[in-house]
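Excluded from the complex is one protein chain; the other protein chains are retained at their positions.
Chain IDs A, B and C follow the sequence of writing; residue 1 opens each chain.
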Amino acid sequence: MKRKTNLAATVALLPTWLVAVVVFIGTMGWSIHLSFTNSTIFPSSTYVGLAQYQKLFSSAKWLASLQNVVTFGILYVGGCLLLGFLLATALDRKIRFESVFRTIFLYPYAMSFVVTGLIWQWMLNPMLGIQASVRSLGWDSFVLDWVVNRDMAIYALVLAGVWQGAGLVMVIVLSGMRGIEAEQWKAARIDGIPVWRIYLSIILPQLGPALAAAGLLLAMGVIKTYDIVVAMTNGGPGNATEVPAKFIMDNLFGRQNLGLATAGATVLVLGVLMIVAPFRYAMHMRGKKRGAR
Amino acid sequence: MARLHPNGPRPTQITAGRIGLYLFLIVAVLFFTLPLYTMVVTSLKTMDEIRLGQIFSLPSKLDVSAWITAWSGACMGTVCVGIRSGFWNSLAITLPSVALSVFIGAVNGYALSLWRPRGASVLFGLLLAGGLIPYQIFLYPMVRAMATVGLYNSLAGIILVHVIFGLPLVTLLFRNYFVSVPEELCKAARVDGAGFWRIFFEIMLPIAVPMVVVVSMLQFTGIWNDFLLGLVFAGRDNLPMTVQLNNIVNTTMGERTYNVNMAATILTALVPLAIYFLSGRWFVRGIAAGAVKG
Amino acid sequence: MKTMIKLFLAGVAFAGVLTPAQAEDKPTIEILSSWTSGGEAAALDVFKTEFEKRGGVWKDSSIAGFGAADAAFQNRIVAGDPPGAKQGIIGLAAADFVGQGLFNAVDDIAKAGKWADVLPKSILDLSSFGGETYLAPTGAHGESWVFYSKDAFAKAGIADEPKSWKEFFADLDKLKAAGLVPVAWGGQPWQQSKVFNMILLSQVGIDGFLKIYVDKDKSEASIAGVRKTLDILRKLNGYVDEAAAGRNWNDATAMLITAKAGVQFMGDWAKGEFTVAGKVAGKDYGCMIVPESPGMVYIADSFYFPKTGTAATDKGQKLLAEIVMDPAVQVAFSQKKGSIPVRLDIDKTKLDACALKGAALMSAGAIVPDQAIVLTPQQVGALDDFVDEFWNNGSEDATAAAEKFFDVFE
Partner (left out) sequence: MQSAVSIKNLKIAYGDQTVIEEMSIDIAPKEFLVLLGPSGCGKSTLLNAIAGLQDITAGEIWISGKNVTWEEPKDRGIGMVFQSYALYPRMSVRKNLSFGLRVAGLPKAEIEARVSRTAALLHLDTLLDRRPAELSGGQRQRVAIGRALVREVDVFLFDEPLSNLDAKLRNELRVEIKKLHQSLGNTMIYVTHDQVEALTLADRIAILRDGVIQQLASPAEIYQRPANLFVAGFIGAPMMNFIEGHIETGDGAPVFESHGLRVDLSGYGFRTPPASGPATLGFRPDHLMLDGAASGMPTLPGRISVVEPMGSEAVLWFDWAGHSLSLRLMGDVTLRPGDGLSPGLDIAKASLFGTDGSRL
C-alpha cells in the first residue's frame, strides 16, 4: 500500500544510497578484502590470513596511536565543551562588547587544522614561542615545552584543538542558554541561589541536548584526526602523538604497505561501528515510540 | 560608616565577581588572539629578524614584501606565481561543492525526517558511520573509481568527492533540523495538494534558511581548508590554495622563509576568516534558530 | 535532483573539454617532483631550461613534501594517469613499480651515453633492474656531514676539527661550558635515522655497513657495531637542547648561523641554508665528515619514467634522460641544489670546499647508500621507528636494542 509520494522520497534519496553503498560500503569491503592479502604498493591477491592483523597489533606505533586517539578524543571534546561552556556563561552575564568577544572566540573555527597545528607548534616551541619569550623577560626557570616533551605532546594537540573548537561550542551553548525561560532566573533569584550555582545546577542540566550536539560535531572529527598532528608534531616525539589515521596514511603511501594500512582501516571501522551501533539502536527505539504517537 | 538611607535607583556596584568575569574574558581573549597576532607580526618581519627568535615582538619596521611574495611571487617548483592562482581554483572548487552538498544534504534531511521512506533509518546509520570514518581509507579505491568514470584530475571530480564526503555531516544537521519542524506543516501542504518537491522548495527550504546559512558556512570552511582531497583528486590545473600553501610552507630539504609562510597562511585562511568575521552573527543566529540541536 | 544531475553531467562534459590536446611532435614531459623550495626549484629549472632549449614542452606538477608527492604519484598511477617523470631516489623505492611493468626503461640512452663508464658502479646498479637501466640519476647528496659554527667553536675555544669521537665529545663539553647548545639536533625520525647511519658507518666501516643493510647480516660483529652506534647516540642525547623534538633541520641550521649552537649532523643540502643567510663555507662555518668515518653515506635522486602510452611523452622521457646526464647540466644542477654530481668525469673547479670533499670520497668509491636506497619503504619506516624509539626512550638498554635492530628487516 505504498503511495507515490513516498516513492518520490525514495527516489530523492537514491543518489545518497548510491554513495552510501558504493563509496562507504563498497570501499570498505574492498579494504577489508585487501587486509587479508600481502599487498604492498599495489593490491595483491596473495592471501595471508590474519598476518597483517598480527603485525598490526604487535606494532607499538599502532597500539600507541589507538591509545593516543582515545586520550586526545576525550580531552579534546571534553576541553572544548568545558571551555565553550565557560565562555558562553561569561558572555551570558550581560557584558559589554559581547559580539566582539564572540567573534574573537569563534574565529579560530575558520582556521584549518593544518594552520592551527603549525601556529601552535610555533607558540609551544620552547626555543621560539611562549617559553622563550617569558624567559627573556627574566623568568629563567619557566617551562612550557609541551610539543617537544614526550609526556606532554598529546596535551599540546589538545590545547590547539580546543583553541580551534571551543568557539563553536560556545555559540551552540550560548544559544541554548538564551532559549531557557527567564522565569527560571527569577525563581532562582527569589530563592537566593548564587549565580554560579544556578549555572551549575539549573542551566547546565537543561543544556544536555545542545552539549550533545556540539559533542557529536566535535567527535565526528576525532577519529579523523590527522592534519593537526602532521602539522604540529608529526606523531612525535617518539610515538607520543601518533594517531590511527596517520598510521594508515603512512602505510598507504610513504611505507607502501597497503595490506597493513587496510588492516588498520578495518579495525578502525569496527571501532566506529561499535560506537555508532548502540547509539543508532537507541535512536531507532526512540523513533519507534515517536512514530506510534 | 553610616549606611545611606536607601532611596531611588539602586547604585551600580562593581563587584568582585564582575572583575573576575572580565579578567577571565581578557585571559580568554589573549589565548584566542595570540596565535593570530604572532602570525601577523611574523609575516611583517624580515628573515634576519625572525632568526633572532623573538616571535612576539613587534617588527622593527614594517616589511610587506613577504605578503607580496606569498601572493604573487613565491615559487612552487619552477613556477613562481605565488598562491593567487590557487585562490581562483579554491573558489571554483568550493562554491559548487558547497552549493551541491548543501542542496543534497537538505533534500536528504527533509526526506529522512519528514517522509521516512523504507530503509531511511538504515541509510541514516550508514551515513553516520561513513561520517565518522577517516576518509583516508577511501582514497585509494576512490581514485580508481574516479579514474574509471573519467573524473579523476578534473574539477567535476574534486567537486563530486567533496560532495560525497560532505554528505554525512550535512545530512545529519539538516535531518536534526527538520525533525523539529512540526509534521502538521507537511500534512497541511499535502492536503493542499503539494507533492514531495513542491513542499521542499516552497515550504521547507524557506523555513530552513538559518540552517542553510550555518551548514554553508561549515561546509565552506571545511572544503576551503581541505588539503588532502584537493591534492589527490583535483589535478594540476585545479590545485586549491591549500595545496599551493603546502608547496610553499612544507619543504623537506629547502630553506624556510617563515615570513612568507605566515603571509601565505594568512592569505589562505583569509576567505573563511572574512566569512566568520563578517557573517558571524548570521552563524550565531542560525544556531540559535535551532540549526544545531540534539 | 534533476538540477543536480544536469550539473553533474555538465561537469563531466566540462572536464572532457579541458583534457589538453597533446602536442604530437614535440617531446613533452610532465614532471612530478617534491622540489619546491628556492634552491630545489632553481635546480629543477636548470633541467627545464635545457629541455625547452632542445625543443621540449615542460609541465611542472611539483608537490611539496615527500609524503604528499609520493601520495599524488601513487594515486595517479592507480588512476592510470601517471606523469611523464617522477623525481625519486634510486634503489628499492622504484623496484615495485618496475616489477609491475609500470616504468619505461632508458637503457638505450644509457648505452648511447656510456653511463657505465661515468657513473660510480653502485649508483648505476641501483638505477638498473634486471640488467636494464630504468632511472636517470640527477645528483647525489652526501649525508655524513657535521657542520659547525666557526663563531661557536671560537667562543668555546676549539681550534681544530675533532678527529675521533673522543675528541668530538670533549669539544661538545667545551661548547656546553661556553653556554652554547652543543648539538643542534633535528628531532624528526628521518633526520635521526640519518645520524644513526653516519655513526654506524664510522663504527663498522664500509663493508660492515653494506653487510648490515644489503645482506641483512646479523653476525656478532654487526650487532656489536649497532650497539656501539647506539651508545654514541645515547651519549649525544645529553648534548641536545630541550626543544629538539620535531625540529626541522633548517631550524637547527639557523642555530648554527646565529652561533647559538655548535654542530649539526646533516646532509649537504644544509649548505643552501647557510648560503641564503650569506655564510661562506670554510669561513663562517665548517664541514667535516663524522669522526672515524671511512667514507660517506650518500643518497641519489633520479627521475622515474612511468609508461604513459603517449608518443610525445616517450620522446620527452628519452630527452630528459639525456639532459639529466649531460655533464654541463650535472654541474649546473648540483651547484643550485647543493649536491654532488653523480658523473665522475665533470669539471670540479666550480665545486665548493664541502662538495669537493664529497666528490673526492665518491671518486674513491668510499661511499655507502642511504637506507632508503637499499631498503623497502616499509623497512625504512621501521628503521625510523626503531631509531626514534631508542632516542626518545632514555631507559632502553643498548644491548637489547641492538638485537632488536634486525627486526627492521622483517
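Here is the rule we use: a contact is a pair of C-beta atoms (placed from the backbone, for glycine too) under 8 Å apart; a residue touches a chain by one contact, two chains touch by 3 or more.
The structure displayed is predicted, hence computed values, not measured ones.
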With respect to the chain omitted from the figure, which of B:Arg198, B:Arg236 or B:Arg285 is a touching residue? B:Arg198
Contact footprint on subunit B, counting only the chain that is left out: 182, 184-185, 187-194, 198, 202-203, 206-207
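Note that in this section only the chains that are shown with their structure count from here on.
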Classify the inter-chain contact topology: is it line, ring, star, complete, or other? complete
Is the number of contacting C-beta pairs greater for A-B or for A-C? A-B
Between subunit A and subunit C, what distance separates the C-alpha centroids? Give it in angstrom. 36
Two or more other chains touching the same residue: where does that happen in subunit B? 53, 104, 107, 139-140, 246, 249
Name the residues of subunit C that each touch 2 or more other chains. 1, 4, 66, 71, 78
Inside the complex, what are the residues of subunit B that reach subunit A? 17, 21-22, 24-25, 28-29, 31-36, 38-39, 53-56, 104, 107-108, 111-112, 115-121, 123-142, 145, 164, 167-169, 171-172, 176, 190, 195-197, 221, 225-228, 242, 246, 249, 265, 268-269, 272-273, 275-277, 280-281, 283-284, 287-288, 292-294
List the residues on subunit A that touch subunit C in their complex, please. 11-12, 15, 40-42, 60-61, 121, 125-128, 145, 147-150, 153, 233-234, 236-240, 249-257, 260
The residues of subunit A that touch subunit B in their complex are 2, 5-10, 12-13, 15-17, 19-28, 30-31, 86-87, 90, 93, 95, 99, 101-116, 118-120, 122-123, 127-129, 132-133, 136, 163, 167, 171-172, 174-176, 178-179, 195, 208-210, 212-214, 216-217, 219-220, 223-224, 226-227, 244-245, 248-249, 252, 258, 262, 265, 268-269, 272-273, 275-276, 279-280, 283-284, 287, 291
